[in-house]
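For this view, one protein chain was removed and the others were kept in their places.
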Amino acid sequence: MSDVLAVLEQRDGVLRKVSHEVVTGARRLADALGGTATVDAVVLAAGAVQGTDALGGFGADKVITLTSGAFGAYAPEGCAMTIAARATTGGYSSVVFAASATGKDLAPRVAAKLGVALAQDVTDLAVVGGAVTVVHPVYAGKALLKLKLTGTPAVVSLRPNVFTPVQRPKAGAAETVAVEVPAGRVLVKQVKAVEAGVLDVAEASIVISGGRGLKEPANFKVLEELAAAFGGRAAVGASRAVVDAGWRPHADQVGQTGKTVSPTLYIAVGISGAIQHQAGMRTSKFIVAINKDKDAPIFKVADYGLVGDLFEIVPKLAEEIRKLHG
Amino acid sequence: MAPKFQGVDFYDTDSLLSEEERAVRDTVRAWVDDHLIPVIGEAYVAGHFPKQLVPGMADLGLFGANLPEEYGCAGLNNVAYGLIMQELERGDSGLRSFASVQGALVMYPIYSFGSEEQKKKWLPQMASGTVIGCFGLTEPDFGSNPGGMITVAKEAKDGWVLNGAKMWITNGSTAHVAVVWAKTGAIDDAESIRGFLVPTEARGFSAKDQKGKLSLRASDTSELVLQDVHVPKDALLPKSAGLKSPLMCLTAARYGIAWGAVGAAMACYDEAVSYAKTRLMFGKPIGGFQLQQARLADMLTEITKAQLLCLQLGRLKDQGKATPQQVSLAKRNNVNMATEVARETRRLLGANGILAEYQAMRHLANLESVYTYEGTHDIHTLILGQEITGISAFA
Partner (left out) sequence: MKIAVCIKRVADSETRVRIGADGKSLDEAGVKFILNPYDEFAVEEALQRRDAAASGEVVVLALGPAQAQETIRTALAMGADRGVLLQADRVPVDGLEAARALAAELKDGGYDLILFGKMAIDDYNHQVGPMVAELLGLPCVTTVAHLELAGGRGTAEREIEGGVEVVEFPLPAVLTTDKGLNEPRYPALKGIMAAKKKPLDVKPVTPGAGGVVVLAMTPPPERKEGRIVGEGVVAVAELIRVLREEAKVL
């Protein structure tokens, strides 16, 4: 059977946006497998999940909500057991996760339970000769590995922000099933939110990163204002230098020892563009660099560069973006 | 943020090193990148020795690293010791000078000429950086001619009384103990020179930093004054015997300096290559212009030669076969070539090359001191000349 199981993510009863990408990737796989391959999307939650009704539009034929009190918070053992059981009983040919923090934790457990390989953090999916093939960046993105998965099911996790959701007019069926989940040994006690509504750099479609050119931590305010001008789609990232200096949290660091991001638009402000930083953002669709030094290496990797004083340019840019958005 | 230093190794000299030697080199290299590079530019401009780095260096085991484990030292071979000096000086000659003085000019004479009690008392504390030492040989009027020194030590009822002055003493103002060389006999009797361990808090002892230095600014260089300084009998290094004792210390330090200079040259070369590949002029990287390529080719050639020189010298030293003249050849060649690499790097960097945020001019200025101290270039020339011809041309 060639059906594809898409594993969604929810937090506090709301579907996380990365789930659209998972369904999109699963749909691409199902279409490539051909015939009547369906995409079944599954989400584990304590109760009903908001946002699942939109998933048909991204390519899910069926959305199944598996409920249990144990799924109020992320329960790695319970989730792994449930997904693995589903994958087996459903006879799926592939299982698709997001390579989010949770997905990268859950997918290996499921793969090990199923006794199959996992292609983690892939940027492309295809089917060649009936087998799932993927592309996975390695060596900090300096090379791409093309891999074929030979086991069944093929288990993959998708790098966030790469499988751009494509809307199509189609509704999917929904079902809710209560499941029995034994108490796990690993218990999530709480989630300390960083800030309400703050977007993670790895998931934002627009990332504005600042470096030493900002001169002091308080000046990151100008980047936060620019991010706000984009109306909730933008996150503020940071170079390693300013994270090491304690100006910004490690969670915001873009680069080799931080996060690899792949937004639609990456704006590097006051960042010289060392190779280590480039490794973290070079797959962004469009890169803009703003720097006062026209010889800064960042301009070599940027699509569009602006040479000048960021303290003049960035506020002006924010103003113009705000005007655009009305 | 500066990327991690990758070294310069055109002839795969790494394959001539043992795994431990490479591991030692890699540890110091990483430490220098993480702790020294971020602070050295500012420290140099401000004229401060970054003393806060001393505990970290001690924890790694950098002081007296080639002295035995029984005295709290790392017990490394001489090639590993050289690699430590290379990586420290790749950071800054002033930092390497600190380690050279502590290890080769204070711990080494205590180890070589001291009593067992002196060794047990001082060496572990110096290895751990708790006690800092300095080496008092050079005097205001006696640099290249240390045998002419006029600092004297007269035997007294319960010890010795020292009188004199020393100059250009690294670590002088921060040292807890000074190894002072003084004549115990007639003023023209170099054979009567002996070494004394003088606590710097002794009455009559004072150390004052020399101001106005344009080189080795991230290093303390001091004058020492000894006015009727009384020390007990056991302050004497019992096995010290004549001028040859401090000269043996100098040979030990010069050996490390030969490696250190290669480190400074590597740092400059690395900076030059990086700059040449990224700096654009007339629409292309300046590394594409013939004159800059010639500069880089010469630098790489000299560094490669110097590396192999050091390595063989280290192997000879480990076999107990290295002669002072062999050390002179390496110190003379490597320091001289490093001054040229630094200067050519400075030139390749153009206007940017005069800024403290680039390394070249700092190394260039430092290396002028390294050219002059531990035996000036010219003195080593004469040492070799005498070795070759059998004829002394010193005076």
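The first chain written gets the first letter, and so on, giving A and B; residue counts start at 1 in each chain.
Quick note on the criterion: contacts are C-beta pairs under 8 Å (C-beta built on N, C-alpha and C of every residue); 3 or more make two chains touch, one makes a residue touch a chain.
These numbers come from a predicted model, not from an experiment.
Colleague: Pick from B:Leu62, B:Val198, B:Leu216 or B:Leu367: which residue touches the chain that isn't shown?
Modeller: Missing-chain contact among the listed residues: B:Leu62.
Colleague: Based on the whole complex, identify which of A:Pro137, A:Gly210 or A:Gly237 touches the chain you can't see.
Modeller: Checking the options A:Pro137, A:Gly210 or A:Gly237, the one contacting the hidden chain is A:Pro137.
Colleague: Out of B:Lys4, B:Lys154 or B:Lys239, point to the residue that touches the absent chain in the complete complex.
Modeller: The missing chain is touched by B:Lys4.
Colleague: So that we can see where the missing chain sits, which residues of chain A does it touch?
Modeller: 16, 74, 76-77, 80, 99-102, 104-105, 107-109, 111-113, 115-121, 133, 136-151, 184-195, 198-200, 202-203, 206, 250-251, 256-257, 264-265, 275-276, 279, 282-283, 285-288, 294, 299-309, 312-313, 316-317, 320-321, 324
Colleague: What does the interface between chain B and the hidden chain look like in terms of residue numbers?
Modeller: Per the touch rule, chain B residues meeting the hidden chain are 3-4, 6, 19-20, 23-24, 27, 30-31, 59-62, 65, 69, 74-76, 80, 84.
Simple rule for what comes next: only the chains that are shown with their structure count from here on.
Colleague: Which residues of chain B touch chain A in their complex?
Modeller: Chain B reaches chain A through residues 1, 3, 278-280.
Colleague: In the complex, go through chain A and note every residue touching chain B.
Modeller: 212, 239-241, 244, 274-276, 295, 297
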